[in-house]
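Every protein chain but one is kept in place in this view of the complex.
Which chain is which? They are A and B, in the order written, and residues in each are numbered from 1.
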Amino acid sequence: MTNAPLLSLLHTVVEGSATLAFALSGLLEAARKRLDAVGVCLVTGLAAFGGGTLRDVLLDRRPFFWVAHPGWLWLLLAVCAGAMLFLRARHFAPTERAMQWPDALGLGLFSASGTQLALAQDLPGIVAVLMGVITATFGGVLRDIVCNEIPTALRDHRPYAICAFAGGWVLVLAQQAGLPPGAGLVLGAATASGLRVLALVTGYQLPPWSSGDVAK
Amino acid sequence: MTNAPLLSLLHTVVEGSATLAFALSGLLEAARKRLDAVGVCLVTGLAAFGGGTLRDVLLDRRPFFWVAHPGWLWLLLAVCAGAMLFLRARHFAPTERAMQWPDALGLGLFSASGTQLALAQDLPGIVAVLMGVITATFGGVLRDIVCNEIPTALRDHRPYAICAFAGGWVLVLAQQAGLPPGAGLVLGAATASGLRVLALVTGYQLPPWSSGDVAK
Partner (left out) sequence: MTNAPLLSLLHTVVEGSATLAFALSGLLEAARKRLDAVGVCLVTGLAAFGGGTLRDVLLDRRPFFWVAHPGWLWLLLAVCAGAMLFLRARHFAPTERAMQWPDALGLGLFSASGTQLALAQDLPGIVAVLMGVITATFGGVLRDIVCNEIPTALRDHRPYAICAFAGGWVLVLAQQAGLPPGAGLVLGAATASGLRVLALVTGYQLPPWSSGDVAK
């Protein structure tokens, strides 16, 4: 393509913003739980890199993202230090609201790239889609497990993993239809991010368990 | 053997029933915690495949069971969807009681096959037995960690992991005594399942901590 450098720059910007959005979700949760400096750094790092790292362990891929790009680890340490010095409770809610847009972009990008990596290993479609979902959601799941909460992604009835699931299938179908990989990646990411933005804008919720008789 | 197809069919039936029993334990726990659709599918999948997947990560084996047989992922999705539509709270206790028999079969089968896979890598007996125990129990352990509970397997004083441990040793000793692998597998699985059934029938409990002075 003629605009490859521009696309590559755009990709870097989106990926960077999304990783930061994931990291900040960890940072805010660590602050709410009043973890110490070690806990803040570890939970922030888990939220940012946990999903991709778990995917790479399952796919037996090396090196991990943060091993190949250790500059990100320094950036995270700096963000954590800055947050511990300057972040106040009154910043929490606005920060979370501002972060949900880059987070939605990241959801699309990470689910599509996770699916793509699995397809490149000739894995079945459902497995590849699952790897995309793991990439996009397990950072948050691990963050919540370490903070001793039932993971938000499993109980808040707002579509998140489901957007990643839909986007992954678009990518799988695009590849089976013979589209070039780049097109499938863009379509899949756009589907996941678009559905997420739609859910945020409309406030849509997944249906609850049918009737009140589920409780023990 | 002359009845190999029959044996193979039997093996498939037992393994399938056991995987479903493990999956249903996750589904019921997710329903009790009122997780949403994503949580139900993820906890069900963890309970069904978590133990074998962790064993394969530790043994560095690929592909995982659910990667080699992706049809199981579709089946789990269907079971979860059906359960969310039709499962009512009054079905929970009967479902759990009905499931404990295939679960006991699965305990034997999974602990024996996990031990066998480790022995095939020439690992020491105690390590192989431990891999069998991990295969049989860590689906439940991961299910409970994600649901923010202390895992049942570690605190309910009913013999479960211990049956897997005993069955694993029977397999190891059978192999060291020179029995053919198939015979050891059957003996080990029968021991683990038999002990579990015995524990269920008699209501046997592991001895508690000696006296009340352990509490903090």
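Methods note: a residue touches a chain if its C-beta (ideal position, glycine included) is under 8 Å from a C-beta of that chain, and two chains touch if they have at least 3 such contacts.
Quick caveat, the model's predicted, so the values are computed rather than measured.
Trainee: I'm checking contacts with the chain that's been left out. Which of A:20, A:79, A:131 or A:147 qualifies?
Mentor: Final answer for the missing-chain contact: A:147.
Trainee: For the chain left off this view, which of B:14, B:75, B:89 or B:127 is in contact with it?
Mentor: Among B:14, B:75, B:89 or B:127, only B:127 touches the chain that is not shown.
Trainee: Even though one chain is hidden, which residues of chain A still touch it in the full complex?
Mentor: Touching the missing chain: residues 30-39, 42-43, 53, 57, 60, 62, 64, 66-67, 70, 73-74, 84-85, 87-90, 92, 145-148.
Trainee: Tell me which stretches of chain B touch the chain missing from the display.
Mentor: With respect to the unshown chain, the touching residues of chain B are 57-58, 60, 123-127, 130, 141, 145, 148-151, 153-157, 160-162, 206-211, 213-216.
The rule is short, and it goes like this: only the chains that are shown with their structure count from here on.
Trainee: Between chain A and chain B, what is the separation of their C-alpha centroids in Å?
Mentor: Distance between chain centres, rounded to whole Å: 31 Å.
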